[in-house]
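Here the complex is missing a single protein chain, while all its other protein chains stay put.
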Amino acid sequence: MIHVRVQAEPLDPHREVDLLTQDNPRIGGVVSFIGLMRDINDGEKVERLFLEHYPGMTEKALQKIAEEAVERWQLEGCRVVHRVGEMAPCEPIVVVAVAAQHRKAAFLGCEFIIDYLKTRAPFWKKEKTGNGERWVDARDTDDEAEKKWQAT
Amino acid sequence: MIHVRVQAEPLDPHREVDLLTQDNPRIGGVVSFIGLMRDINDGEKVERLFLEHYPGMTEKALQKIAEEAVERWQLEGCRVVHRVGEMAPCEPIVVVAVAAQHRKAAFLGCEFIIDYLKTRAPFWKKEKTGNGERWVDARDTDDEAEKKWQAT
Amino acid sequence: MIDVRYFARFREELDTDGEQIEAIQAETLDALLKTLRTRDGVWARLFAEDQRVMMAVNQEIADRNTPLRDGDEVALFPPVTGG
Partner (left out) sequence: MIDVRYFARFREELDTDGEQIEAIQAETLDALLKTLRTRDGVWARLFAEDQRVMMAVNQEIADRNTPLRDGDEVALFPPVTGG
C-alpha cells in the first residue's frame, strides 16, 4: 500500500499512478504531484541539476512521512519516488501519488507528503548554470508549508 | 493553455498530463486529480455508471472554472476532461491536470477546479446496482468544499 | 417563446426533455417555476419551494430573480453530481 523509492534512472510518473490504482475498486480519487526540473532559478538559466541524498536515511524518512499520511487520512495507498544524480530541464524529480476513497483525503495526503519531503527528507540540489555550480538554498516558504500541518 | 473536453470514449489521464507539460520548462509542479468509478456507493455494489450532461453548457462551465483558476493562481496551464455515457468500475470519470511554476499554486488550482466542477458543471450520475438503477444524490460536503473558496 | 429544458431525474420523472413556454408566463425564473408548479402532481412536487432546483439561462447558472426574454434557453435540473 505504501511504496517509497529513490532511483538514479529517469522517473516514469504514469507508471507509479498505474501501480497505485490497479485492482482496487475502492479508490475514488487519485491526486498526484509531479515535481519537474525548471530551467530557470533565481533568474538564472539552469543547465543541469545534481541531486545528492543520504542513502538509508532517505528511504526511512520517506517511509515515515508516507505512513503518517496514510494513517492521518485513511489513504488507500501512496507511492513516493524521488530521483537522485544528474538530470536535465523538464525531467521529473519527484512523484507523489496518493489514492483515497474520497478526493479531499487524497489532496490533503498528497500535499502533506510533498510538504514534509521538502523539509525532512535528506536530499540536496546543486545547479549547474553558465556561471558554474551552486548549491540551492532552502526556502522559508517550505518551512511555512510544513508548519501548517502541525496546527491542524 | 486551457483545454476542456467532454468525451464518451475512455479517458487517458496520462496523455492529458503529457500534453499539459510538454515543451514548457517554466513548469515546476503538476498536480493532477483523477476521479475513478468506485464499485461501492452507499453500501451497495455498483455495476455500471451512466453519466448524463448538458451539451454546450458543460463545456462553457468547465471553461469558465478553468479560466478563473488560471487567473487566480497564475497557472501555466490546465486540462479538464470529463467522460460521459456508460462506464465500468475502476474507469476514470474525470481528470483535472494543473501546471504551475510552484507547487502550492498547482495544488490550489487543481482542488478549486474539481470542487467547482462538482457543484457547477451540469453532469448527473446514474448507477446500476443489483436492485436496478438510481440517480446519485448530490452531497452536502461538495457544497461545503465549494464555499471555502469564496471565503479566501 | 422560452425554450425550457429538463435534465437527468427531472427529465425522467416529467417524461419530457423540454418544451416551449410563452414568455408572458415566465418573466423571471421564479415566475416560470410558479407556472410549472400549477400543473399536476409530479410538476408541483419537483418544483415545490423546498426542493433543490438548479437553473441555467442561456447555459449559465442563474438564480430565481433572473429575468427571461423571448428566445432564452432555460434549463431546470437537480443538483449536479459529476466529477
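In order of appearance the chains are A, B and C, and numbering begins at 1 in each one.
Keep in mind that, in the parts below, a residue touches a chain if its C-beta (ideal position, glycine included) is under 8 Å from a C-beta of that chain, and two chains touch if they have at least 3 such contacts.
These numbers were taken from a predicted model, which means no experiment stands behind them.
Participant: Identify the visible chains that the left-out chain touches across the whole complex.
Facilitator: Taking every chain of the complex into account, the missing one touches A.
Participant: So one chain is hidden, and I want to know which residue out of A:Val17, A:Ala99 or A:Ala121 touches that hidden chain in the complete assembly.
Facilitator: Final answer for the missing-chain contact: A:Ala121.
Participant: Check each of A:Leu51, A:Ala66 or A:Met87 against the chain that is not shown and name the one that touches it.
Facilitator: If we include the chain that is not displayed, A:Leu51 is the one touching it.
Participant: Quickly run down the residues of chain A that touch the omitted chain.
Facilitator: Considering the whole complex, chain A reaches the absent chain at 35, 51-54, 56-57, 60-61, 82, 93-94, 114, 117-126, 135-138.
Just so we're on the same page, only the chains that are shown with their structure count from here on.
Participant: With one step meaning two chains touch, work out the least steps from chain A to chain C.
Facilitator: 2
Participant: Counting in whole Å, what is the centre-to-centre distance of chain A and chain C, each centre being its mean C-alpha position?
Facilitator: Taking the mean C-alpha position of each chain, the two centres sit 48 Å apart.
Participant: Where the centres are mean C-alpha positions, what is the separation of chain A from chain B, in Å?
Facilitator: The separation of the two C-alpha centroids amounts to 23 Å.
Participant: For chain A, give me the residues that contact two or more of the other chains.
Facilitator: As it turns out, chain A has residues touching two or more other chains at 103.
Participant: Enumerate the residues of chain C that touch no fewer than two other chains.
Facilitator: As it turns out, chain C has residues touching two or more other chains at 83.
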